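Omission of a single protein chain aside, the complex is shown with its protein chains in their original locations.
When the chains are written out, they are named A, B and C in that same order, and each has its own residue count from 1.
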Amino acid sequence: MSSTIRVAVLGAAGRMGSTTCAAVEAAADLELVARVDVGDDVATAVRESGAQVAIDFTIPSATEANVHALLDAGVHAVVGATGWTDESKARVAEHLERVGGGLGVVIAPNFGLSAVLAMQFAAKAARYFESAEVVELHHPNKVDAPSGTARHTAAAIAAARRDAGLGPMPDATEEGWEARGADVDGVRVHAVRLRGLVAHEEVLLGNPGEQLVIRQDSFDRVSFMPGVLLAVREVVRRPGLTVGLEHLLDLA
Amino acid sequence: MSSTIRVAVLGAAGRMGSTTCAAVEAAADLELVARVDVGDDVATAVRESGAQVAIDFTIPSATEANVHALLDAGVHAVVGATGWTDESKARVAEHLERVGGGLGVVIAPNFGLSAVLAMQFAAKAARYFESAEVVELHHPNKVDAPSGTARHTAAAIAAARRDAGLGPMPDATEEGWEARGADVDGVRVHAVRLRGLVAHEEVLLGNPGEQLVIRQDSFDRVSFMPGVLLAVREVVRRPGLTVGLEHLLDLA
Amino acid sequence: MSSTIRVAVLGAAGRMGSTTCAAVEAAADLELVARVDVGDDVATAVRESGAQVAIDFTIPSATEANVHALLDAGVHAVVGATGWTDESKARVAEHLERVGGGLGVVIAPNFGLSAVLAMQFAAKAARYFESAEVVELHHPNKVDAPSGTARHTAAAIAAARRDAGLGPMPDATEEGWEARGADVDGVRVHAVRLRGLVAHEEVLLGNPGEQLVIRQDSFDRVSFMPGVLLAVREVVRRPGLTVGLEHLLDLA
Partner (left out) sequence: MSSTIRVAVLGAAGRMGSTTCAAVEAAADLELVARVDVGDDVATAVRESGAQVAIDFTIPSATEANVHALLDAGVHAVVGATGWTDESKARVAEHLERVGGGLGVVIAPNFGLSAVLAMQFAAKAARYFESAEVVELHHPNKVDAPSGTARHTAAAIAAARRDAGLGPMPDATEEGWEARGADVDGVRVHAVRLRGLVAHEEVLLGNPGEQLVIRQDSFDRVSFMPGVLLAVREVVRRPGLTVGLEHLLDLA
């Protein structure tokens, strides 16, 4: 007998939370059993609702405590909230080991399939190209530059090149380093800010006579929903801590 | 003791052949020992030169006989010539099995790393997206449309969708099907012909609120050389028949 | 003494209408004096509100009668509703001539600045290139293909080529004409349908060794507002009928 997964959403009144509630409700194999928000007691809410999985889209100051409460309540957790450090992840991993019982937690800094795939493909391709640069493009209200996603992508490219024994990329320029962006471990990242855009990333890889471009566009937060729902379906069969949506994808 | 690989080039006077000769000569770990062309006896030429690997960039009517001659001479073969059918490949596989001794043959319809990677990434990503279409762009002297590479890419996307249980893509259009291109197993392929271009392919993958684009540009035939040299280095340690550059890449 | 322009919006409850109301309210030099919708009498509504300009985003069956009523009431009109034929435009032009008095009407099939500029630039550039093709990309719920905008762009390119005495474009392909799209006066138009996209157009122009690409993305209907507001500000000083936003732009 196939049955649905009962899901609670934490931070349900926020923008990501309410989009997530709608996505869970629209999925035939999931059932939304609780919308939890500021003022609610997480443990009570998930217990009373009978939730099997809780999705946390709360704020940095609340998310870690939420996850520990969920684990104490025997509920799997899918975490999209930001603010996680190596230390806070280690505490969750330790808690998971202590409670055992097949309980799982998925923490993903980015639930966008296209963003995660772009980063994975860029890292896999990097060792085969002489040059690689990253251009990220965002709306002009974004405060940081380059974006965290672009920094991670560049770091992954740099690591892949190092592993393959590649040296520094060819680059004859000596001056003119005053544009928005950064050098991340030797990979140049350019940051464009343009009214009308949302969140976009382009990885350019070059060899003599050829170019490979991997581009990713996020137009709307609904784009995160396929990744969130995938994590809900996977967390119930992946005991322990999983960090990064890429581990839930079949890219072999 | 590290040593170089001794390489013969068949079809050495042709455009791909002469570019290949130059690339072999420029590689520190390879040694060009024979330039073989129309009128030369392949078996004699490779025996006298002591070649370990031969690269065949000849014509459809000659390439299969060349490979059999190479195998009889105990020489590994890397084949870029076109015109190979399933039957001709089967005959080579059978010949390899018969001679044994660790001899290998690599046949690749495309030695372009960016083209091969684009196809691989598109196939891997396809199961995660609602929509996928292919746009290929070439110089206007190209006779066939869509290109073979684009057809293969579309077929791989279609197979990946089928394996993942995805149904037909959303598409409300009912008329207006008179543009250059094709429907390959349900994946639409658009063919642009434009003076100034060489060979380019773009795979577009879409979900609600997001897009992933994998684009590949081949500007010049030197772009095939990294793939050809990779095949030379790999064929000596891969007994039997390998079809497709992708099997020589580490994409896991 | 500088003063604001008093504006009425017809079809105010519709999606374009309500977006327009918000845009008028947000503009310092405009004042929203009437929201007119189904059931309201247009003439009465604009007279009582003292509107100087009315913006019509109603439906094809209503828009022409609305414009005649506005002209009788002495109110300038900016029209974004569709369904206008050459005949209906001619009747408005005649009406304008009859009433005189500096009254103006602007009818625009597209108020998107990027779309209108892309079409203008493509038409101006076309005579200088051997090849030109159009790729339009839309969400998969769109019923028609290619889009009206793409058809207009292709027709403008074809006309520019004809005026410059250019012959047919180079194209060696003879078969493979089964993709979504059309041949518009000899200019090939490709239509991509992809979940996640909204409305996009790309014009590719090619010469030996070079390419010019003009791309336009419409992500949201707010993108039409700068064009609508420009038309409101211009219609009061442009007596008679103006068809097309391009005539309000300074592109000389």
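Criterion: contacts are C-beta pairs under 8 Å (C-beta built on N, C-alpha and C of every residue); 3 or more make two chains touch, one makes a residue touch a chain.
Quantities reported herein were computed from a predicted structural model and do not represent experimental measurements.
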For the chain not shown, touching visible partners are A, B, C
Going by the contact rule already stated, which one of A:15, A:91 or A:180 would touch the omitted chain in the full complex?
A:180
Out of A:22, A:93, A:192 or A:222, the sole contact with the unshown chain comes from A:192
Taking the entire complex into account, which one of A:133, A:201 or A:234 touches the absent chain?
A:133
Hidden partner sits against chain A at residues 129-133, 135, 137, 140-146, 169-183, 188-197, 204-211
Need a quick check: the contact residues on chain B for the chain that isn't drawn.
196, 198, 217, 219, 223
Go through chain C and note every residue touching the omitted chain.
112-115, 117-118, 121, 124-125, 127-129, 205, 207-226, 249-252
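Keep in mind that, in the parts below, only the chains that are shown with their structure count from here on.
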Which chain wins if you rank chains by how close their C-alpha centre is to the centre of all protein C-alpha atoms?
A
Round to the nearest whole Å and give the separation of the Cα centres of chain A and chain C.
40
Give the residues of chain B that touch two or more other chains, as numbers and ranges in rising order.
129, 205, 207-211
